[in-house]
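Would you mind keeping the following structure in view while I ask a few things?
Note that one protein chain of the assembly has been removed; the remaining protein chains are unaltered in position.
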Amino acid sequence: MSFRPTRAWALPLVLVGLLASCAQDGGTGVQSAKLAMIQGRGKLVCGVDGKLPGFSFVGPDGRYSGLDVDVCQAMAAAIFGDASKVEFRDLNSSERFAALASGEVDLLSRNTTMTLSRDAPGGNALSFAPTTFFDGQGMMVPAASGITTLKALAGKPICVESGTTTELNLADRMREIGVAYTPLKFQTGDQTYAAYLGGRCIAVTSDRSQLAAKRSSFPNPGAHTLLKDVMSKEPLTPATTNADPAWADAVRWTVNTLIQAEELGITKANITSKLAEAKANKNQADLRRFLGVEGDFGKQLGLPADFVVKIISAVGNYGEIFDRNVGPASKLKLDRGVNNQWTKGGLMYSPPFR
Amino acid sequence: MRKPQALLDRVDHPPWWRDRRVIPWLVQGVVGLLLLVLIAFLLGNLVHNLTARGMLLSWRWLGEPAGFDISESFLPFDAAQPYWRGLAAGLANTLRAVLSGLVGATLLGTLAGMASFSRNGLLRGLTRAYVEIIRNIPLLLQLIFWYFVVFLSLPNGTAALQIPGVVLAKSGLYLAGFSQGMHWSLPQLINGVWQAPWRLSVEFAALLSGLIIYSGAFIAEVVRGGIASVPKGQWEAATSLGMGWFPTLRHVVLPQALRVIVPGLNTQYISLAKNSSLAVAVGFSDLYSVAETTLNQTGRALEVYLLLLGAYLALDLVISVVMNGLNRLVQIRER
Partner (left out) sequence: MNLLLRRLRADLFATPADGALSLGLIALISAAAVGLVQWACQKAQWAVIQANSTLFAVGRYPEAQQWRLWLLTALLTAATGVSWGLLRSHPRADREGQLWPRNDRLVLGLLAAVALWVPWALRLAPALQSRWWLLAALLGASRWLAGRFGSHLSRPLLRLFPLVWPLLYLIGMVLISGGLGLMPVPPSQWGGLLLTLLTASFAILLCFPLGVLLALGRRSDLPLLRWSAVVYIEFIRGAPLITLLFLGQNILGFLLPGGLAPDRIWRAAWVLTFFAAAYLAEAVRSGLAAVPKGQAEAARSLGLSYPQTLVRVVLPQALRVALPAMVGQFISLFQDTTLLSLIGLLELLGVARTVMANPEFLGNNREVYLTLALLFWSCCAALGLGSRALEKRLDPQTLSQSASRP
């Protein structure tokens, strides 16, 4: 009978402890309903273009490859530790936002330009991650046409994919310089370039990287030139919806991971040795935090603690992704240009991981 | 006395759930309730989802500048004009395609339908082949074929196909006509670009060819069925009066066949009007194509679809009303 008072005291203590642990869980655990849904489903659904060499393209073996595709795979690696747990949906430009808004896809990684109206809650209400490719709108013409300026396109038919910012920019620029033209609009990139190659229009306009990508796939790439004019800024950016900020954060920091890893010189090849180094050396606090040896960044985002390691070992860092898909190692052979690290004069800059 | 009456009552009045007067109400009540629940469920979700995204119905965006251009339109339109003008220009393009398609398909279908009663076996076989081939191949495939294979492989500039007054090039179909008052002018090549009073873009031409040839095959069947419905005796009587094949068809058979043909035409016309929305596959800016662009630039999915469905329903309604009027006209002749 003598220990009864102790028991009576223990009960409220246990209750308080439980409540406290609950509160703690709620504070740092998974908050995103979307992320929970993706985890329950066992795969990420990612909206891509699917027909754009270098960004997202289905090879003859039925596999997707490209810069946009790698972003999706990085995300899958961050969530599941397995880059293959992603399902790709080919979306054309006119259905992509509806697909994202209705929850059809979890993440849109489809050379989409970040703009105010697409970001704003009163517009398309998207939430943008960091830009993965800084682009500008260009114009491609057959070299034989002798056209070198936008003005020379007066009265000529120009092919453009409908439902894009490209379409709007084209209208704006041409109005600015006072040139009348005939826009020929197609639902998909395929049709747009088929019409251009068929000679129906004298020029085709799109993001410069896309034009270069398509040109590289033409039978005779040398017969087409890109005009010098850059008609707009096109920061191509992965997007999610405003509806789930926690999910948007997970995407944002996954993309930042790719950029930060390049800055730190961590590659797919050396990730294991870097991890071993971080584990061995307690003085490398930055590296330890980044690789999840120390701290709880993963938990804060609702991702596994070692999500960075998983991402880099699956797809490599941003530089590797760029080189592999659109850079020197690819058919497109694009320069890094503004897409270089900020330390090398480019715009790729990841906020600190801390 | 009461007992038999009670028995009779029981015979006359089966349990209420098998009562002839109750069953209809019961069935309707259940169906009505189910429909109500379904509609409430869907609408509830819609309102909930739209509110969550801050996209409840609003029509203010219709007045904002569209920002995109349209390749060709009857109504002048440019990027500075509001969305509703763009949609109206798209509607005008749809109407243009539908009207020209109706006329062309009717002509082609009637000719082919009549030819299937020709004395010439080869001609009969040919019309049969036309109908059987065209009806069994999807229209979308045909449209894409017309545009990407036929019209885009036309030559351009001086190499264009020319017959006096008509030039067919990759940039379009050019027709002679009166321009600037009463001044007859032919298509001319100016600085490597054809100029003419009348110009059809190849997108429009491809859409039109596809629609006319596809619908023509169906209309040919309708016409054939109509002519076949006229008793053979009519042919024989007219021929024995010394009338030729064509006059018999024109004055004796067709007027009677119209009674059967007109209702069938109504169906074909409506399907042609709806099929015109496939223009989006060949780059022609019809109502559907403009609506899709608008949807994408504004994000207003529901509003755009309501407008779109409303427009097509109205178009069908107009065709139905006109055809029903025509039908009454044709039927009155029968005494």
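For reference, chains read A and B in written order, and residue numbers begin at 1 within each chain.
One rule holds for everything that comes next: contacts are C-beta pairs under 8 Å (C-beta built on N, C-alpha and C of every residue); 3 or more make two chains touch, one makes a residue touch a chain.
Bear in mind the structure is a predicted one, so any value in this text is a computation, not a measurement.
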| item | value |
| --- | --- |
| Chains still shown that are in contact with the chain withheld from the display | A, B |
| Of B:97, B:114 or B:144, the residue in touch with the unshown chain | B:144 |
| Contact residue for the chain not shown (choose from A:103, A:136 or A:304) | A:103 |
| Residue of B:15, B:121, B:164 or B:242 touching the missing chain in the full complex | B:121 |
| Touch residues of subunit B, complete complex, unshown partner | 24, 27-28, 31-32, 35, 42, 45-46, 49-50, 119-123, 126, 132-133, 135-142, 144-145, 148-149, 270, 274-275, 277-278, 280-281, 288, 292, 301-302, 305, 308-309, 312-313, 316-317 |
| Touching residues on subunit A - with respect to the absent chain | 37, 50-51, 53, 58, 60, 62, 87-92, 95, 98-99, 101-104, 187-191, 193-194, 197, 217-219 |
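Simple rule for what comes next: only the chains that are shown with their structure count from here on.
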| item | value |
| --- | --- |
| Geometric centre distance via CA averages, subunit B-subunit A, whole Å | 42 |
| Contact footprint of subunit A on subunit B as seen in their complex | 52-55, 67-72, 78-80, 148, 152-153, 156, 170-171, 193, 202-203, 280-281, 283, 285, 289, 292-293, 295-297, 299, 301 |
| List of subunit A residues in touch with subunit B within their complex | 93-95, 97-98, 101, 121-125, 155, 157, 162-163, 167-168, 170-172, 174-175, 181-187, 191, 194-195, 198-200, 241-243 |
